[in-house]
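Just below is one structure, and these are the notes that go with it.
We show some of the complex, not the whole, and keep each chain where it was.
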Amino acid sequence: MSFAPALDAVVAAHAALRARRPLVQALTNTVSTNFMANVLLSAGASPAMVDNPEEAALFAGIADGVLINLGTPTAAQVEAMRLAAAAAEKAGKPWVLDPIAAGGLPWRGGVAAELLQFRPAAVRGNASEIIGLAGLGGGARGVDSSADPAAAVPAARDLLAHAAAVSASGPVDHVVGRVGSRTVLVRIGGGSALLPRVTATGCSLGALTAAYAAVAPDPLTGLVAAHVHFAVAAELAEAVAPRPGSFAAAFLDALDAVDEAVLRERAKIEPAVELA
Amino acid sequence: MSFAPALDAVVAAHAALRARRPLVQALTNTVSTNFMANVLLSAGASPAMVDNPEEAALFAGIADGVLINLGTPTAAQVEAMRLAAAAAEKAGKPWVLDPIAAGGLPWRGGVAAELLQFRPAAVRGNASEIIGLAGLGGGARGVDSSADPAAAVPAARDLLAHAAAVSASGPVDHVVGRVGSRTVLVRIGGGSALLPRVTATGCSLGALTAAYAAVAPDPLTGLVAAHVHFAVAAELAEAVAPRPGSFAAAFLDALDAVDEAVLRERAKIEPAVELA
């Protein structure tokens, strides 16, 4: 019996997603909006990209979860991000930070550091982004171009000072969080090498994380469930579409097709490890 | 013989669309831009997303029709919307309002109310949006979460004070307008349950409405023709693609494939009803 979220918890979170169809407010980059909305719809959630300063806070009170993605920030959108994050924290709505390139570009790095004060339920990034974000506090680590999520585990752990759970996604996703007094690492395999060949897949995983955080019993479970749903769908899609254009459509089909039986057959969750 | 637009009028409008390839200026949300442009191109129109305050009015004089969609408004885009709507009205170009969430979010509600003063040729929304928009005037109805377009007919009728024709789209589209001194309701069946599973399909229907309004003899005919073309294409697409990712591509293919024979075979226009 595991001390961390495992297959049964993922299956339960998936059932909750389908039953509740959470409304996810996404303040995201211009490249990702359409694909992200379709990922949410196919997976079983509802998207709303309300990202202006006039409405962002109000809508964070209406939405079930909020995603903030720093891919192509503008001054106005950044203002909306601050307002949405503050409103989400105040209303007790889970919000997820996707800190694209925050470690390498000082202006958005400052934005990311400020947003962390509003205590995201989860942070999701690739290994470099997690390392870069963690380095913003102390300036120590900086940007690492490594693509190996394992290298980001110490940084992810540091970020638990700000967020309830953190993932570095990649060929094997590394998710870190707390279960009681334990700090645990959950690794999720599967997926597809085609995912990074389609733009906005990582961004869309961030949005799906916000959807699951809205329905799961805790952010760590939500983060694990989102990554498993994503990885299983990617594996299904790759089996029928071996190149990026057709893979993108097949992936949306597969997010829709994933059900309990598929999860139980294909989920690749490694036994959780307690971090010392 | 019908007193409202029926199959022959739809076929004629479709032929006019293909012959003239109207240029549609779309001021729309960030989620919809790419898919909407592809819907217009596949259906037989030309898109141009000119939505900055510096050029919006000038371009409304060049375009054949204008779509204004309130999905993700920014302060600058709203200024462009006012300028484009005013210029379209002045130049006698038909413009269409898609009042996404205007009934539920006060800031954009104010924008929508102001835009109605420029007398859109048509308003298109889902049932909740039509009810919400109608409620902005008197504050009476507010937002109704009902998805049944039939419930929006009274609101659509109220909006005829501002627009020549109004549709509440859904499983059965309900289109309301005037024919001479009569107020009529035209219902259009068909379509696909997959349409709401793909983001920006409703928004793109709004844009197609602007394209048809530019070539049809009157806004009501344009609105009916756009909904029929859309519903028939969705039906064709669903037959070959039963999940959302592949459906989106198949739907674009089908918008292109629809011709007079397909319209005559598959259009589901119920006999028009005169509203008391």
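By letter and in written order, the chains are A and B; residue numbering begins at 1 in each of them.
What we mean here is this: contacts are C-beta pairs under 8 Å (C-beta built on N, C-alpha and C of every residue); 3 or more make two chains touch, one makes a residue touch a chain.
Please read all numbers here as calculations on a predicted model, not as lab measurements.
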Beyond the 2 copies placed here, what is the full number of copies in the complex? 3
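As a convention for this text, only the chains that are shown with their structure count from here on.
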Mean-CA-position distance for subunit B and subunit A (Å): 34
Touching residues of subunit A toward subunit B in the complex: what are they? 30, 33-34, 37-38, 41-42, 47-52, 54-55, 58-59, 62, 76, 248-257
If we count contacts the way the header does, which residues on subunit B are in touch with subunit A in the complex? 29-35, 71-75, 101, 104-108, 197-200, 243-246, 248-249
